[in-house]
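After this line comes chain A, so read on.
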Amino acid sequence: MDRNQLMKWIKAPTKMAHKYSLNAVYFCTGCGVIEVPPTITSRWDAERFGVVPTATARQANLFLITGYVSVKTLRAIIRTYEQMPEPKYTVGFGSCTINGGMYWDSYNTINQLDKYIPIDGYIAGCMPRPEAIFVAVTHLWTLIDKDMADGYKRYRKNYAAYRANQEMILGEMEWPPIFQTEVATAITEREG
Partner candidate 1 sequence: MSLGLLLIVAFGGSLLTYLLGKVSARTRDAFAVLISLALVVMVASLYGKAFRVPFYGGFLGMPLVLRIDGLSWLFAIAASVLGCLSVVFSLGYMKGKERTSFYYSMLLLVIAAMLGVVLSGDLLSLFIFWEIMSWSTFLLISYNGGPALAAGMKYFVMSFVGSLAMLAGVLTLHGSFGTLEFTGVAAGMSSASPGYVLAILVLFGVAFGTKNAIWPFHAWLPPAHSEAPSPFSAVLSGILIKMGVYGFLLLMFVIVGLRTFLSLGVGRIEFHTVLSIIGAITILLPTFIAIFQNDAKRLLAWSTVAQAGYIILGISFGTSLSVAGGMFHFLNHAVFKALLFMVVGAVEYRTNGVRDLDSLGGLIKRMPVTFIVAVIGVCGLIGVPLTNGFVSKWLIYKTLILERSPFLAFAALFGTWGTILYSYKFLHNIFLGQLPQRYEDMERAPFTMLLPMTILSVVVVLFGVLPGIPLAVIDTIGVSFGFESLHVTPWGIASDTGALNTVNMLVAALVGLVVVWCVFRSGARSVSVGQADSYAAGAAVPRDKYQYSVRFYAPLRRMMAPYLKDFVDSFYMRLAGWVRGLGDGLRRIYTGYVGDYVMYILVFLAVLIFVQIAWSPW
Partner candidate 2 sequence: MVSPVLLLAVPLGLALCVPLVGRVSRRAAGFVPVIASLFNLVVSIRLLPTVLEEPIVANLGGFPPPFGITLFAGPVGMLLSALIALAGLVVSLYALSYIKTGPTVRYHTLYMLLLVGATGVVLTGDVFNLFVFFEILCISSYALVAYVGDRAGIEASVKYLIQGALGSALLLIGIGLLYGLFGTLNMADIAARIDSVDSVPVFVAMALIVVGLGVEAAIFPLNAWLPDAHSSAPSSISAILSGIAIQVGLYAVVRMVFTVFGASSVLLFFVFLGLLTLLIGELCAFAQNNIKRMLAYSSIGQMGLIMFALAIATTGSVTGGLFQMVSHTLSKALLFLAVGYMVYRSGSLEISSLEGMGRRMPLTSFAFTIGVFSLVGLPPFIGFPSKLLIVRSALAEQGVLLQVLIGLVLLATVIEGAYFFRVIQTVYFKKEEGQEARQDAPPMALLSMFVFVAFIVVIGVYPNLITDVLESGASELLERANYIGSVLG
Partner candidate 3 sequence: MSFLHDYVYYIGAFGLVAIGLLIILVKRNLIKLIIGLSILDTGVNMFLISVGYIRRGTAPIFSRPGLEPDGMVDPVPQALVLTAIVIGVAILALALALAVRFYKTYGTLDLRKAKELRW
């Protein structure tokens, strides 16, 4: 641990703690998840950076969306994301989460994930290798340091819009809005 880091620790312990204790939800969407096991086991050992998978959304602060997202999965992703305690960070895996990738014209996959939940960073590739995950993690550190990993704040701020988008594709949702939604209805009406 170098000197700079030590100074940062002293200055903002919480932020450092968030950085070095990234607990990822066990959540497998597409093919990308195949890259996660090597990442966390002996070959790459993500735990040395504090990155470990956790069982429930409640305990996590990192959401790796590993690959294409079908409509059905989207519902679960949104629910899981909403249940994670703040602050929380999301990383999209591969092209599919960016623009749909090879599934761009599929009838059942969404193309652009950040229409539905805020994404703090993407890893390009199809598929990205474990090393790329580490790159993403270090990049996320930087973002956290600079307070730029603020997806959860954006979500809260623009919840109405996100909710409207979600409802557009998912139709009626089983759970009520988690934040105030008077605006959301207004937006949908305007759009409709």
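The candidates were selected such that all candidates are chains of the complex that A comes from, given by their letters.
Basically, a contact is a pair of C-beta atoms (placed from the backbone, for glycine too) under 8 Å apart; a residue touches a chain by one contact, two chains touch by 3 or more; residues count from 1.
Predicted model, so just to flag it, every value in this text is computed and none were measured.
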item	value
Pick from 1, 2 or 3, the complex member that touches chain A	1
Chain A residues touching candidate 1 - in the complex, by the definition given at the top	27, 56-58, 75-77, 79-80, 83, 85, 173-176, 178
